[in-house]
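Some notes on the structure that comes next.
Excluded from the complex is one protein chain; the other protein chains are retained at their positions.
The block that comes next holds chain A.
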Amino acid sequence: MAARYLRAEELGSNIAKFCSPDLPQGSGLKSDEPDGSWLQAKQIDHYHRERKELLNEERVQVSKTLTKAQWDPVAQKVEVISKAMHQFWKVMGHVEEGRFWLQPEEALFLMDEGVVEIYHGEVPLSLQQAYGMFLNCSTLPPERYQVYSHLCRLGYIVRRHVPACGLRMTTAPKVDDEQMKEESSESTSQIKRKLSESDVDTKRIKESTTEECVVDQTAKLSVADAWSPVPKDQRVCKKSHSWNFAEINFPDLSVVEDKVMTLPSLPSDLLPSGISRDEPTKYRPNRYKQPAEADASDQMEFSCDAFNTSPVENASNWQEWKTQSRHKCNNALVDLVHNGKTKPLVDSVVGDSHQVLSRLQIFKPLILPEKSEDACTPSSPVSPVFDVHLPNANFKKTNPGTPDLRVCVYRQSEMVPDLSQIVKLSELYEDNVLLQWAVVDNGDVAFYSFNQIDLPVDLTD
């Protein structure tokens, strides 16, 4: 790899640098937010320079300890040609058809560690070339490698997940990738079929509702017909009208302060025959003041305006009034609550408790599919990627045993898997191996897991 020779002291410092176990610390989320300050610019600059220096570092290895390997672009794997002794061989690589193979992530990691030198054709690959070739969205997405290398650096033994291991199915068939793909396509087609069925269902529901509507209308009409079989007169006005009561004079006792009320003379065309009122008449109302009733509700005054439901002010007929008061009724108390800084979680929901509860439910109630055959196949889109074993001197590649962890890899930008997928996945395995969800966020790996907890239950005797 290195075409030039190093002096002894250069070699020493190089090895010392390279062998320092710590990688430069990655930056957290927060420091990525630019605030435009001089200090931050300086820090970022320093960070970049450090990275650059590190990447430019020449890696020096004793050529005797280097393992030679050949990249096979067809198999997307790396074949080991000459194997030098190393502790990694205990836990990495696998034998297939008498040849020793490395998975791309293993090869990359070992290359990064300075254990393997990989050739593509006759030419040894540089690290950059190797990253470019091996990382591939379909077989090895970058975040998967990040999780892999992260766990490996921490000392865990990480193997590609073997789907058959620990499955609930008693006779676990050896499932290879092609079969898996077939099954997955099958299951998706099943899902599609189910979807189309559900479409039909909704159509049926729609039909039935329209039918009901029709029935309702006819019922109403029959009631009306019973009373008014007269053909409809188109000239009739349905709308209520805003009368000018300044012109139309109703005698109103409530506005009369005097003891005697003068009633005007009445035009004879408004009166039935035989009645006439040509001159104003006086009416002496025998009013008596009703004793003030001691009604508690009359005397109570609420400081809160919302309780004083004043009538709708600016309506000119009943239609307007009805719509406005309906609106007001819906909003009277709600508005008050919404005026403050803190707003209620459930806003302006006027309905039964069921509606409110369903609004409050962030997690919708889950209807799990029945445990049919496809529940047993590991073909769901979510499946573990790696089996992780604790560091163990007696680890055998041929018989790894039950893993200590299973890891699913997610990118931060990906959608969170829904509950049914999670439950399905956890039901897939009968051993109590913890399922970890590795979420990669800009190079930082975080692990999450779901725990079973018991909700408090009312004691009943």
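In this text, contacts are C-beta pairs under 8 Å (C-beta built on N, C-alpha and C of every residue); 3 or more make two chains touch, one makes a residue touch a chain; residues count from 1.
Just so we're on the same page, contacts and distances are computed from a predicted model.
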Considering the UniProt annotation of the chain absent from this complex, which name among "Protein CLP1 homolog", "Trafficking protein", "Translation initiation factor eIF2B subunit epsilon" or "Methyltransferase small domain-containing protein" applies? "Protein CLP1 homolog"
Touch assignment to the omitted chain, from A:L39, A:V74, A:I248 or A:M415, lands on A:I248
Missing-chain contact, candidates A:L263, A:L390 or A:A446, resolves to A:L263
Interface with the undisplayed chain - residues on chain A: 219-220, 222-224, 226-228, 230-233, 235-243, 245, 247-254, 263-264, 266-267, 270-277, 281, 283-287, 290, 293, 311-313, 315-318, 321-322, 352-354, 357
